[in-house]
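Complex shown without one protein chain; remaining protein chains in place.
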Amino acid sequence: MKRVLAVTAFTFRELIRSRLLFVWLISVIVLCGLDFLLSILSFGSTLQIFMDLGLAGMEISGLLVLLLGLAVTYTTEMDQKAIFLHLAKPLTRGEYLLGRILGFFLVNCLVVLGMGLVIVGLVVFLGGGTVPVLFYECVVFILLEMFVLTTLGLTYQMIATSMVGVVLYTFFTVFLGQCIGEVQWLLNQQLSHWVKVLLRVVYYILPNLEAFNLKDRLYDPNLVLGWAQWQDILLYAFSYSFVVFLIGWINLEKREFR
Amino acid sequence: MERTAVVTDSPCAIQIRGLSKTYKTGFWFTPKVTHALKTVQLDVYENQAFGLMGLNGAGKTTLIKLVLGLLRPTAGSVAVLGGNISQRGVRQRIGYLPELPYFSKQHTGRELLGYFGSLHGLAGSALQHRVDEILDLVRMRSAAGLKVSGYSKGMLQRIGIGQALIGKPRLLICDEPMSGLDPVGYKEMRDIFIDLKKAGTTLFLNTHILDEVERVCDRVGILHEGVLKEVVPISKILESSVPVDYWIDVDGAEAAKLSGMPFQETVRNNGGVQVSGLVLAETLALLTARKAQVKGVRPLSSQVEAYFLKAIGAQAHLNRPIGGRRP
Partner (left out) sequence: MSAPSYGGWWRAAPAVLFVLFVSQAFLSSRLRDWVHPTSFQASPVQRMDKTIASTLRAVAYLTGTKVLVGHVFWIQVIQYYGDDDNAVTRWARLYDDCSLASDLNPQFISIYTFGANALAFHLKRIDQAARLLEKGIKANPDAQRLKYLLAAIGYRNTDNDKMIIPVLEEEASRPDAPPMLVNILANTYQKVGRYQDAVKIWQELLKDGDTDEKRIVAAQKLQELYAILKKEPIEPLRQKGH
């Protein structure tokens, strides 16, 4: 585990210093500007717009930092072959991958929680309101989503043969994963057997990002979020990430570095 | 220069048997197969320095990557320090310097060495102490706090050798270790290798620089087009009678006297002539007979270079200087 943590710290430092946080800073500035503008224009729903925009901002900035981080580190590690130095050390490839995932996730936590603090500040000090518990739960769900996406992104990095490939695969996975609810809706429609089989495969293979999209249900009276649901979502996030991590690990073990 | 005797019954640091590597490229309809290595057999003995020589594309880097497990063999096997490279314990005792090492630019030299040291299981004050030792060894103490992005090529190479040595390796594998070094850095690196060898570290050097081979290595392997042509002790090469090239300084005004000489090649631009050792005596005799003013004679290529060229069958190159040693 010491070696995994060493890789984590190395990755964290690399990402933090590679000016990725400028993206975060720009996101915060844009978010505050938009919040200010929309709160003037919105009609008695200032706090709602602060929270809606803030939660979306957290997710988008986390995703941006992830995508840029994947692009930057692909260039260093794979294109410039810096990975040779790591893999020639007494470090298993699984440890290397896990360390990278944790390093990326730490940066994402920093980005998401940092923006969360800004939003709470806006709601409390500018909007004069209180932040509902569900808001904090939304933040945890976003972090879980980021963990799944980080694992997927790093796994793509181990499989893909170009930086563009890594970014595109991650990007499209995010889009398709958000549509899992619509796939479920389609499954309830009158469709042919084979189409349904195909949809079911898609449903189970793609990450169910809809499950982490609690921010779209912030005001949903039908939402029940008890211990059972927390158990489900935590188990799902970690089991999905584990399967993806294993796939990444196997690919990395089999990968040849010419 | 101290040179250890070649002891062939010492244990093997690297044992390669029937190693082949084939690359498949192209798409479905245009598949291409490249044979990078063809059935290589090689033993690298412990406590010795082994030099692998070969032209560009000969398969030297492929061989190193196969030894390190970065590539998987198409056929054959590799044993490193008596075990499999996939074992952590084996890699714990290996240091590797790739050709033109690339590091994450966001770290300082000290941080990089600290990180690689921690991968070797070092921690706390032991790690700091080792990092300081290495920084002193590679003369990077003053620049240790600077980010790698500000390093020159030579500094990167020094940090590269530093990270390879951080775990006190028993086997050091270097791919073109002299790349990017200035003459001072080159000498320092060579001294490091000689010291490591004295301390009992096995060296596997993959290099173009034949002078380095001559001064550091005990045995040499010559790889050409994926085939290991020869593995010979350096002492045997130095004792061999492979002719080397010579440069004869002749006064410029006398150059006309050189026409019709039995040279394989002449170079007249600054009043001299390059000849093979095979015709040196005959040429000097003819020049003396024509009353040309011979100012001096000196060897152009080393014995190792000549041996190497002969081994790879580059007959056409025998009378041409390679490298930048033309006067």
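In order of appearance the chains are A and B, and numbering begins at 1 in each one.
One rule holds in what follows: a contact is a pair of C-beta atoms (placed from the backbone, for glycine too) under 8 Å apart; a residue touches a chain by one contact, two chains touch by 3 or more.
This is a predicted model, so every value here is computed, not measured.
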Hey, which chain A residues sit against the chain that's not shown? 38, 41-45, 48-49, 52-53, 55-56, 59-60, 174-175, 178-179, 181-182, 184-185, 188, 203-204, 208-211, 213, 215-224, 229, 232-233, 235-236, 239-240, 242-243, 246-247, 250, 253-254
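We take it that only the chains that are shown with their structure count from here on.
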When centres are defined as mean Cα positions, the distance from chain A to chain B in whole Å is 46
In the complex, go through chain A and note every residue touching chain B. 2-3, 6-7, 9-10, 13-14, 16-18, 76, 80-82, 84-92, 256-258
Residue ranges of chain B in contact with chain A within the complex: 23, 65, 68-72, 88-89, 91-92, 94, 96, 98, 101-107, 111, 115-116, 118-121, 123, 163, 167
